[in-house]
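Can you keep this structure in mind? I'll have questions shortly.
Apart from one protein chain that is not included, each protein chain of the complex appears where it belongs.
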Amino acid sequence: MRVVTGVVGNDVHVVANRLIEISLKERGFDVYNLGVNTYLEEFLDALIETDAELLLISSLNGEAEGWCRNLKALKSKYNFRSNPLFVIGGNLGVGEMDPDALIPKFKAYGFDLVYHQKDLNESLDEVEEVLKQRIEV
Amino acid sequence: MRVVTGVVGNDVHVVANRLIEISLKERGFDVYNLGVNTYLEEFLDALIETDAELLLISSLNGEAEGWCRNLKALKSKYNFRSNPLFVIGGNLGVGEMDPDALIPKFKAYGFDLVYHQKDLNESLDEVEEVLKQRIEV
Amino acid sequence: MSIFQREREIITRNEFVDNFDFIEIEEFIKSADKNLFISHHFKYSNKMLVQPRGGFPTYEKVFKLYEEFLQAGVDVLPLTIDSNTRLNDYATAGKMLALSEEDDVDMLNGYPLINHGYRTTRKMMTHFNKPVSLRHGTPDARLLVEMALASGIFEIEGGPITYLLPYSKNFPLDKAFLYWKYVEKLCALYSTYNEPINRESFGPLSATLQPPVIVIVIQLIEMLLSLEEGVKSFSVSFSQSGSMIQDIVTANVLMKMAHRYATEFGYGDADIHLVYHQWMGAFPYNKEYSDALITASTVIASMVKADKIITKTRNEAFGIPTKEANARAVASVQYTLKTLKGLPVVKDEEEEEHLETMVKDIMEAVFNDSADTLWRKVFNSIKNGIIEIPFSPHIINANEVITARDPDGNIRIYERGKLPISDRCFEYEKSQIKIEKGSSVVEKIIKDIGIML
Partner (left out) sequence: MSIFQREREIITRNEFVDNFDFIEIEEFIKSADKNLFISHHFKYSNKMLVQPRGGFPTYEKVFKLYEEFLQAGVDVLPLTIDSNTRLNDYATAGKMLALSEEDDVDMLNGYPLINHGYRTTRKMMTHFNKPVSLRHGTPDARLLVEMALASGIFEIEGGPITYLLPYSKNFPLDKAFLYWKYVEKLCALYSTYNEPINRESFGPLSATLQPPVIVIVIQLIEMLLSLEEGVKSFSVSFSQSGSMIQDIVTANVLMKMAHRYATEFGYGDADIHLVYHQWMGAFPYNKEYSDALITASTVIASMVKADKIITKTRNEAFGIPTKEANARAVASVQYTLKTLKGLPVVKDEEEEEHLETMVKDIMEAVFNDSADTLWRKVFNSIKNGIIEIPFSPHIINANEVITARDPDGNIRIYERGKLPISDRCFEYEKSQIKIEKGSSVVEKIIKDIGIML
């Protein structure tokens, strides 16, 4: 299974990104890590190039919303063969946010799974579960 | 002006008592300090003996209520020539108390002025003010 | 039947006590779980043990308190006794307990152990299966300690001096020595049944400008009096002074001298532990500052390498803390201990030597008293002011020593009273205190008491 990952926008928090790469590799993924400071277009281009089944975006510096609100419009311009799962996680709001408000917001932007201040490993377990179900269906 | 002071009940907190003695003396009072572990009867006896105009009781260990609830009944047995002012202060309840509930309670027991967790010097200023007014009346 | 056993029979029989079954108690202690013994934890744990303070009038409230503590990761549970019981006034304690149970308002500032009895209390102790420390402040604690040990409480705090001078106005000192002799004997006896019972002295004293030399002398004396009776596990203690370096110096000298005197007197086989009390003086009326004080104090406890720390709470200035506030402090102290790493080993040779000299001077004077037994020498020494503690409410206390802080916060001796310390040492102490021009000693002392406000 292929996964494209990285940190979106003007965000240089690289530590989680390094650990996520390690975790995904340990879970048997083929990892394409675009690193920090990656724009939405670059992620979508990479999905096209790699045919990855999973896009796993991090955002830590609180600016996710500004960078992701156009995802739906952008998606419509691409033609994905693999119907990838769109996942975002990390610290998705500036300041302390109500997670119940954040999650529907990012889903409306076009993400399938949204993890705000969640444990990495538990979340990845869930992501894998959803991927498995998708394939079975 | 004479004042009887001390710490009521099974209460050995002596530090405030020492400082109060110093403060009262500095304010020009004639101080009769009965010290810690003093029972209500001993305070009233001392008022009779000294003809003091002021009784200033401390309680710190939270047991004031148990030791003072009988003040009214006890007072009625004594015959004060000086109509002393009854004042209690310190830390008057066990645990955190609503001061608005404590003050009327201790007033009902027979105290004229009640100071729960109040600044010593500001309170003594007030006490002196009340004493002055009493004398003027 | 030995005289001691005869005395025990008398002590444990009064209108407030319900049939004391010595045989059953012996069985209980012999088969008690090792986890109930703090002496066992001292041996096998390599972290600083964390113990809060706490006690409520009713069984239910103490039970809930312990549940809260366990969740917070407590190492040692406290059982704090109410003031009436401390003064052996079980009648008032009983009355107030009844009122507390009826009205759900706490009319006591602790747990009236005699009125509850050991059968009830033991249920709680074995249920939680943690070491429990008895905290009281009672000069005549004979019945209380019988009751505590029978309940499964295997650490007993206090001593004839440390629970008398700060806690009593006129309880006779000689009686206190004899009553504590009973307690030591009892602890020694029960120590032969299973793990040793730990005795702990109460170093904070009146918690107000106590000079380290006095704290150390009293700790050493209570330790010796206890080991003399056969106690095998003893904790010396002191409380945060307000100066980090003074705490370190105190700890170093205290532990060094404790081991030296124990060995010299032939008790080299006893285990000696160091207990640190978080700031015992007046707390700020700001809870966030209290939190900060508690953490800073935990760091200092780590610097002095204490074996156990006794915690305060953010409610300290206000009144008996809620169980939540109390548990919060435990969790926070454990967090700090877990994350605090790489502590340096600090010494201050000059200050340590100076302090050691003063301690030795006073100890020598005590030993040189003409009485036949140690406790009588100590009794005489207190009576004639060779030992005294500032801010004691007790009538026997000489009340001549005056202390104040130097600019680094160290507590120094301003008037030595009859303390037999050399002129050289005294001059050094006094010269450290700087009093601002135009300010009085009393003003300085008031400021020095309120140093944490």
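By written order: A, B and C. Residues from 1 in each chain.
In this section, contacts are C-beta pairs under 8 Å (C-beta built on N, C-alpha and C of every residue); 3 or more make two chains touch, one makes a residue touch a chain.
Just so it is clear, the structure is predicted and the values come from calculations on it, not from any experiment.
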Chain not shown, its touching partners among those shown: A, C
Which of C:Asn19, C:Thr339 or C:Ser370 contacts the chain that the document leaves out: C:Thr339
Option touching the unshown chain, where A:Met1, A:Val14 or A:Ile103 are the choices: A:Val14
Hidden-chain contact residue, picked from the options C:Val17, C:Leu99, C:Met255 or C:Ala292: C:Ala292
Subunit A residues that touch the omitted chain in the full complex: 9-12, 14-15, 17-19, 22, 35-37, 61-63, 65-66, 91, 93-97, 117
Touching residues on subunit C - with respect to the absent chain: 242-248, 284, 286, 288-289, 291-293, 295-296, 298-300, 328, 331-333, 335-336, 339-344, 346, 348, 408-410, 451-452
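What we mean here is this: only the chains that are shown with their structure count from here on.
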Chain contact topology (line, ring, star, complete or other): other
Maximum centroid distance from subunit C, chain identifier (CA atoms): A
Averaged-CA centre spacing for the pair subunit C and subunit A, given as whole angstrom: 57
Distance from subunit C to subunit B - Cα centre to Cα centre, in angstrom: 31
Separation of subunit A from subunit B, taking each centre as the mean of its C-alpha atoms, in whole Å: 69
